[in-house]
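Left out: one protein chain. Kept in place: all the others.
Chain lettering (A, B and C) follows the sequence in which the chains are written, and residue indices restart at 1 in each chain.
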């Protein structure tokens, strides 16, 4: 049973290396989570435990993959960002997308009983699909993240009022949908406030802004733009690979020591990025002096 | 926070539709399973529970995806075959590979306690990577599967004697490796038999042949080649899409009723395929008359 | 001025190897030939010299590339077929498409004065674009060619009656278009015959069927289907590459001796392929005994 006769089939495997020096987003989406949310009676419009579980799985992904510099999630989706200089898996698209999706799934299923102790899983199990998207410039990458966060806001505002109309306003889902079909954002805010005394801006930030996960180092001072870090597109590509092996190991070690922060903050404006210049620079920052971080995740 | 300003980032998503009328293999591989097998003290050269768990996860994939016509696995890898006529996810490569990998992972983690009740999981968790490979002809597809099964045999023969030399022959791993480095298959068989009284052919078929999972219908009679089904490459492409929606629904229903068989048989020779013509034809076979199948998986 | 500093830019070149064992079509199309046909006053609906020039360029492509097994052209487009076993340029998509397009263009421009001695070229010059399309089975490939030939027929019937209505029926182009907008093929035939005494079937075959170019060997007898050659999809992929270097050289030599035939025949039905089994088999046929072929192209 010599194998050489069949080896030729390997030639059918096609390479899928992603363009160098380009930001890589791996975005994963829950499969059939609408059905899943019914099966496990998720609270509407937001189920705190379900979102916490998503975030916990995302933190685990960050821990297993030091090359991931940031994650952003809302609802049943999560985007993981690889620095444009990453050479993880030689930048093979399918390897990157399947590995991240699989790792996220493993932790989601594994942590489920922690977040839903009274709701044991049964098949069909929660699962995710994923894909790689490339962004050549930092601006494009930030606009991608802005797109997701703006989308989170728009959906959450809609869902909040929709479910309020149904649960407290006694409208049928169809009536609620009709009532909202042509309403502007400000009109929606007004409906919430006038009709139900709800100030949308007081809703939890987690629901309104989604969740950002990243390695927490010492923040840079307020109001000091660090242009080099905010626009690293001008890096000399020729020098990108120059990080020595020792330096790379040291870098990896620092990253593994950093606490993974989970925050619900604005990532559309510059402030978030200016105070955390290490995220876009792809280099680790300064670990906080205290050792409290050990207890933080 | 209008989103239209950012919507342009969607243009960066690139399509990855797989060539129509071509067999799709999604092969998944365990990530770092060498380390994992040490952490959880898998038996060497084969851990029955670990293989059973792989097969159970594969059966779950088959149940959730009626479009998968066959799975073949050994060690920490599994190949899932989609019929060349499948239009699942519009044949998007990343969607297919990530979904299969995620679903397999979910079941692997979920079922772990069933197969390893005394060995609770802890992070880093088991995970898998995956990829799509295309094969234009049935011959190429069967040669792919032959390649994997021949590989299983070669690896298992090597591992069997290697671990026998170490565990019973008191050789160091280095000595065992050296002893095997230039040995032919027949010499290996001889070493096992002369030195340890082991007839390799009596080793469990699961270890020597790997595992095949497929929907079990009534077998065709022995020795009757069903050429049309064994070589469907000549199908008129123009008629491929002609299955009516009702027919497709009916087809799906029959598939969901079929028992998923897990067998350890030769898939290199023709016999397996001739007696199960439905696998390559992409059409379901005849459900067995008895209702015992209900208890079989 | 050491170059090593810049060499890294080569990593941005991405591989584009086409799937093995799959038919490759390179289809080229004239760019802006509508305008070109006005500039050089091509006869409507068909300009014999323009079509002859296309065919002459196609014959030159066949001569320079023994790996091309067939060309089919009509109007300002040409499709060149590479056998599914070809390894020309390692099956690199961009290399195949640009080389064929460039070679065709070179001969088109070079031969222009031969076919249009009174109409010297001036910029902007005629040019072509091109692309690779893959077909996994022989059936799909033949259906592709049938699609092109049926398209030739449909367009030519339309153009023939359109220009007859304008030139002889004194309709304006708009009126002619309106008259034809909802007409069936048979009604068009009728209009031609009743209105202008033109029997469409007597129009030149070159216009109705397009042009087929291929290497001419001895024809197989009529009515003897050569299934192996008509459906080579069942070839054992494992043996594809087995042609020895000497055999490959010999094969190439025979091909270079073969006359390139230019014919206007039906390639939708089986007859064309059954009598020329060498085309789909990818192996050369028997050179005709006479030496008349020397004078034939």
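Keep in mind that, in the parts below, a residue touches a chain if its C-beta (ideal position, glycine included) is under 8 Å from a C-beta of that chain, and two chains touch if they have at least 3 such contacts.
These numbers come from a predicted model, not from an experiment.
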Filtering C:46, C:75, C:103 or C:138 for touch with the omitted chain leaves C:103
I'm checking contacts with the chain that's been left out. Which of C:146, C:265 or C:287 qualifies?
C:146
Please output the residues of chain B touching the missing chain, sorted low to high.
5-6, 8-9, 11-12, 14-15, 17, 19-21, 237-238, 240-241
Chain C residues touching the omitted chain (full complex)
1-3, 5-10, 12-14, 28, 31, 60, 63-64, 93-95, 97-99, 101-110, 121, 123-135, 140, 143-144, 146-147, 150-151, 153-154, 185, 268
Need a quick check: the contact residues on chain A for the chain that isn't drawn.
19-22, 84, 134, 136-140, 143, 231, 233-238
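The rule we apply is simple: only the chains that are shown with their structure count from here on.
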Which rotation angle, from 0 to 180°, best lines up the CA atoms of chain A with chain C, given as a multiple of 5?
180
Same-residue or different-residue interface between chain A and chain B, half as cut-off
same
Quick one: most central chain, C-alpha centroids?
B
Chain B to chain C, mean C-alpha position gap in Å, rounds to 43
What whole-number Å value describes the gap between the mean CA coordinates of chain A and chain B?
32
Spell out, as numbers or ranges, the residues of chain A touching 2 or more other chains.
5-6, 8-9, 12, 14
